[in-house]
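A protein chain is absent from this complex, but the other protein chains hold their places.
Right after this comes subunit A.
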Amino acid sequence: MADTTPRAEAVPRARLSPRKRQRISRGIQYAVFAAAVAAVGFGADWASLAEYFADLDVAKEAFPELITVALKNTVIYTLSAYVVGFVLGLVVALMRLSSVAVYRGVALVYIEVFRGLPALVVFLIFGFGLPVAFPGLEFPFEQYGTVAVALGLVAAAYMAETFRAGIQAVPNGQLEAARSLGMPQTRAMVSIIIPQALRVVIPPLTNELILLFKDSSLVFVLGVTSLTTELSKFGGDLAAEHADSTPLVLAGAAYLVITVPLGYVVRRLEAKQRKAR
C-alpha cells in the first residue's frame, strides 16, 4: 500500500494502430493483384493468343465489310426494333393504366408473355412458324421488317413496364392541376404527364437500347445473306472460315464502340437527374 504514485490509466496498447493495419491490408491487396497479373502475363501462351485472336492478316480481310455491312445492319436492326418497341411500349403502358379493364388485361398478358419468352423463341416463330402458317405473309422491307417487328415486340414488353413506372412517378398533383385547368384526361396525359414521365425513363430506356444491340445478334436464326448479315454472324462466319478468332474479337470491339459510349451517356443522365431532384 506504499505505492502512492497515481497509476497510469490502463490503455491497452494495440501493437498496430488502425491506420497501420489499414495500410498493411491495402498493401496485401495490391500484392495479390500484382501476383495475379504476373501469373497471367507469364503463364499465357502469347504467341498462340496473338495468332488466333489478333491475326492482322485475317483482320484485314474483315474490312471494310465489318463496318459497311455488318455494323450498319446491326445498327439498322437495333434502331428499327427500338422505334417499334418504343411506340408499342408506350401504347401498352397506357393500356396498362387504362380505366377500361379489358385493356388492362390485354396489356398485362402481352407484357407477361413477351417478357417471359426468350427472344430466340420469338425469332423462331417469326422466322419459321408464321411463314408456314401464312404462306402469303410478307413483312415490308423483307428481313429488316421481320426483325423490327420480332425484336420490337420483345422490346415493347420491357419498355411498357418502364413507361408505366415513369408515368406513375409523376406526382398526382400534376394531373390534378392539369384537370383543374379544364384539360380533359387525354390532353393532360399528352401535354403534362407523358413529357415528365419520358424524362424519368430516358436512362432505363437507353439501357434497353444497349440490350437490344446485343439481342440483334439473334437475327442469325432467320438465316441471313451476305447483305443482311450483322456483327455476330459476320464475325462468326469469318472466324470459322479461317479457323481463327480474330474476326470475333473485331466484331466484339464493334459492339463495345457503340455500347460503352451509351453506357457513359446513361451514367451522365442519371447523375444529372439525381442532382435535379
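We take it that a residue touches a chain if its C-beta (ideal position, glycine included) is under 8 Å from a C-beta of that chain, and two chains touch if they have at least 3 such contacts; residues count from 1.
In the analysis below, contacts and distances are computed from a predicted model.
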Exercise. Using the UniProt record as the reference, specify the protein name of the hidden chain from among "ABC-type polar-amino-acid transporter", "Thiamine biosynthesis protein ThiF", "Probable phospholipid import ATP-binding protein mlaF" or "Cytochrome c oxidase polypeptide 4".
Key: "ABC-type polar-amino-acid transporter"
Quiz prompt | Selected from A:Q168, A:Q196 or A:T259 as touching the chain missing from the view | solution = A:Q196
Quiz prompt | Omitted-chain contact residue, chosen from A:R104, A:R179, A:K214 or A:H242 | solution = A:R179
Self-check item: Where the missing chain touches subunit A, by residue
Solution: 171, 173-174, 176-184, 187, 191-192, 195-196, 199, 276
